[in-house]
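Apart from one protein chain that is not included, each protein chain of the complex appears where it belongs.
Which chain is which? They are A, B and C, in the order written, and residues in each are numbered from 1.
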Amino acid sequence: MGSTALIVIDMLSTYEHEDADALVRSVRKALPGIGTLLEHARGAGAPVVYVNDNFGRWRSHLGEILEAALAGRHGDLVEPIAPDDQALFVVKARHSVFYETPLAYLLGQLDVQRVVLCGQVTEQCVLYSALDAHIRHLDVVVAVDAVAHIDAGLADVALRMMESNMSAQLRPSREITFEGATAG
Amino acid sequence: MGSTALIVIDMLSTYEHEDADALVRSVRKALPGIGTLLEHARGAGAPVVYVNDNFGRWRSHLGEILEAALAGRHGDLVEPIAPDDQALFVVKARHSVFYETPLAYLLGQLDVQRVVLCGQVTEQCVLYSALDAHIRHLDVVVAVDAVAHIDAGLADVALRMMESNMSAQLRPSREITFEGATAG
Amino acid sequence: MGSTALIVIDMLSTYEHEDADALVRSVRKALPGIGTLLEHARGAGAPVVYVNDNFGRWRSHLGEILEAALAGRHGDLVEPIAPDDQALFVVKARHSVFYETPLAYLLGQLDVQRVVLCGQVTEQCVLYSALDAHIRHLDVVVAVDAVAHIDAGLADVALRMMESNMSAQLRPSREITFEGATAG
Partner (left out) sequence: MGSTALIVIDMLSTYEHEDADALVRSVRKALPGIGTLLEHARGAGAPVVYVNDNFGRWRSHLGEILEAALAGRHGDLVEPIAPDDQALFVVKARHSVFYETPLAYLLGQLDVQRVVLCGQVTEQCVLYSALDAHIRHLDVVVAVDAVAHIDAGLADVALRMMESNMSAQLRPSREITFEGATAG
């Protein structure tokens, strides 16, 4: 069987890196979709896991990262999708949400078989995380209106790769439900 | 070359598990040794990494875990060895400090070649962590007066195993320095 | 549910390392037990996985390792427990059968939930492999008459550790069956 979890990738950001401007425009468009997913997942009682860079600060934890992101240049992009009291949180150091993190262990303990991916960056962390989920035999759904890119051309091909080579389903957020592994 | 890091294992505890009483007696004896190690490591500017169970709460972070431990039955065992502002922090889910955690990655980034282990439980997490450090080709030092056990007999044999089969050095805390990989 | 697999640890050996003499005496006593386990597992159609050091030769594979072991000083210790045509084979580089090997992935694909450990060395690879199986939530059975040691005292305590701290069942080979996860 297995249940479905929502994975929110790198959305707690201070947007200070060099490609931030292109990314911010895309994030702004993805926010409503992420909001919809959060509503669906929270309503269904499904696990919501924020997986986020630690910005090289290995003391960093949810409170500290969230505070920095809210106080950053684009706190308005963070506030609407901020974690609630039930949210789970995993710190990552590199691109993929699975690399040297306890995420696979956590999903195993929660008996999760299907992950819904949203967040940033479509042609980077989202692509790599879809691969690492597929390689671990998890079912992958990508919420196409809830992922943000830097390079629109690469992002389009990244989505095609996820669909054709990683067996990912591409779906709009409003159609994605969290009631069970077979829902969609 | 590589530097030396101090690894403080599972010392942020609420001591609510069933073997807590035997453990608490041993922890009380280990506290001065851990204090000495913290003083040496902090004085030398060496990395100090607290690796700690998350008690099944995947939101848990340094602040939350520390607060719970300080407010627990034996806050007096936590307060003297609490992390300072420079301390690094890694959450673990299972016995070994390396299993499904970013510790190996973090130590690699810090160019650490030698780890000094202290904390609890000698015949369990400390033993397993010594093995997992040795298997990763790290040099292991165990601070014999700064580790706490539940079963004294098993702990003695665990220390012998670390020395004979994992190439670990067994040393008293006062003799352990952190100035470089070859110091000791 | 999950099925049961027999894991044969490091039995394809040329016995050229320095502790070989003490080990060989113990291996000789363990051979009948390993034979019984092989008979039970093969009879039940259960997976039998030989996990073996590669002796630093990364070209090494089953044929090459087996040939070297059979031609070594103690080919008589290898011949009775040699892999048959159905045996699976995993090369390891370090102590634990799980460290940087595909064993966990392979067991997952085979839906194995319970592993029966036999082979060498009780207080080293067998102990470490029992830990790494337990940490991965596998059920562990150690065939007490089918494991070989170098140091009898450490081996006895290692078995106690596996039982008390790693939830391992200690059983004689003749009582271990492979018909299902709950058998024993």
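Please note the rule applied: a residue touches a chain if its C-beta (ideal position, glycine included) is under 8 Å from a C-beta of that chain, and two chains touch if they have at least 3 such contacts.
Model, not experiment: these values are computed from the prediction.
Novice: Using the touch definition from the header, name the shown chains in contact with the chain that isn't displayed.
Specialist: Hidden chain contacts in the full assembly come out as A, C.
Novice: One chain is left out of this view; which of C:I9, C:A30 or C:A87 touches it in the full complex?
Specialist: C:A87
Novice: For the chain not shown, which residue from C:G63, C:P80, C:G153 or C:P172 touches it across the whole complex?
Specialist: C:G63
Novice: Which parts of chain C are in contact with the chain that was left out?
Specialist: These residues touch the chain not displayed: 49, 58-59, 61-64, 87-94, 100-102, 104-106, 109.
Novice: For chain A, which positions touch the chain that isn't shown here?
Specialist: 94-96, 99, 123-124, 128, 131, 134-135, 151, 153-154, 157-158, 160-161, 164-165
The criterion applied here is as follows: only the chains that are shown with their structure count from here on.
Novice: In graph terms, nodes being chains and edges touches, is this line, ring, star, complete or other?
Specialist: Per interface graph, the chains form a line.
Novice: Give the label of the chain whose average Cα location is farthest from that of chain A.
Specialist: C
Novice: Pick the chain whose C-alpha centre of mass, unweighted, sits closest to the average of all protein C-alpha coordinates shown.
Specialist: If one averages C-alpha positions chain by chain, the most central is B.
Novice: At the interface of chain B with chain C, does the proportion of residue numbers present on both copies reach over half, so same, or stay under half, so different?
Specialist: Same: when the shared numbers are divided by all numbers used, the fraction is over half.
Novice: With a Cα-based fit, what is the angle in degrees between chain A and its identical partner chain B, given to the nearest 5?
Specialist: 180
Novice: Taking each chain's centre as its mean C-alpha position, how far apart are chain A and chain C in Å?
Specialist: About 41 Å, centre to centre.
Novice: With chain centres taken as the means of their Cα atoms, state the distance from chain B to chain C in Å.
Specialist: 31
Novice: Residue numbers in chain B touching 2 or more other chains?
Specialist: 94
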